[in-house]
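Just dropping this structure here.
With one protein chain withheld, the remaining protein chains of the complex are depicted in position.
Right after this comes chain A.
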Amino acid sequence: MFNNSSKILFITVMIIGTLITVTSNSWLGAWMGLEINLLSFIPLLSDNNNLTSTESSLKYFLTQALASTVLLFSVILLMLKNNFNNEVNESFTSMMIMSSLLLKSGAAPFHFWFPNMMEGLNWMNSLLLMTWQKIAPLMLISYLNIKELLLISVILSVIVGAIGGLNQTSLRKLMSFSSINHLGWMLSSLMISESIWLVYFLFYSFLSFILTFMFNIFKLFHLNQLFSWFINSKILKFTLFMNFLSLGGLPPFLGFLPKWLVIQQLTSCNQYFLLTAMMMSTLITLFFYLRICYSAFMLNYFENNWMMTLNMNNFNMNLYLILTFFSIFGLILISLFFFML
């Protein structure tokens, strides 16, 4: 990916588009940044002669173009309201802005394009879609303050992310539903403070980077590949599934930390109903992660008589093991440093 000069160009322009959106001080500038981001992300998606990635880039283009036109329309209405004191209702326009941004980020009432589109991508593009493409819309959502729609979207996102992933056998769909679930948590942390959103986003990006890195190396796309692949290396098997649990947010691992912060802040804001819905549905996501890990964590497991020795000494494996160390022991380390300081 990084030896291809046109891809380097498009990645740079995509990053610039997101930065334009995040740093702009008017809605028109934010719209322009979103457009630049879209225009440079589409060529990254569509590989040559690949049927599914072309379709998913088409799907991404149609939804994002629709969302950005609605965004610009409601921005014009908002400016009209601000400058000419027109009789357009303010909450109506900000609700339209909010829903177009939710469509752009793929949150729950508007999530239908997201898993279908991710089904056609390779792992690097899905990582970009799950993490980087979320920054600009979420940052713009944080500028609006209408709690009701955001609350509905949070509850629907966590529930959809939990229920939708239950019966999936494709790892990409599983990761995309888990991404919708995490998006619900991110939106709820956005209601409280932006710094907690940043912490949550960074931790989520880290964890999903580890998993997609591994999936990309071994070209894993379905669950049955997971069941049969890691039999020959116990370290790889256990660390990969512990990363799964860490992404699901099981307490001794790192993924629990941002959830912990969000839970603390939401309890101090007395948002108990929201918190209960989020935690219960995250329990369901943990259930389907645990069901993947089930066969690997058994004491009695299937073992081959021959050994396919895996080369664990190359750069990718070392990087993976270091990152996995932080993913598994990170919460303990952070707590230790907190008490030592």
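The working rule: a contact is a pair of C-beta atoms (placed from the backbone, for glycine too) under 8 Å apart; a residue touches a chain by one contact, two chains touch by 3 or more; residues count from 1.
Convention: contacts and distances are computed from a predicted model.
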**Request:** Among "RING-type domain-containing protein", "NADH-ubiquinone oxidoreductase chain 4L", "Ubiquitin-conjugating enzyme E2 2" or "SKP1-like protein", find the name that the UniProt record gives to the complex chain excluded from display.
**Result:** "NADH-ubiquinone oxidoreductase chain 4L"
**Asked** Of the residues listed, A:L19, A:L66 or A:M124, which one is in contact with the missing chain?
**Response** A:L66
**Request:** Please pick, from A:T18, A:S46, A:T212 or A:S246, the residue that touches the omitted chain in the full complex.
**Result:** A:S46
**Request:** Give the residue, chosen from A:L19, A:I76, A:L144 or A:L290, that touches the chain omitted from the document.
**Result:** A:I76
**Item:** Residue ranges of chain A at the interface with the undisplayed chain
**Value:** 28, 32, 35, 38-39, 42, 46, 49-52, 54-59, 61-62, 65-66, 69-70, 72-73, 76, 79-80, 83-84, 86, 88, 116-117, 119-120
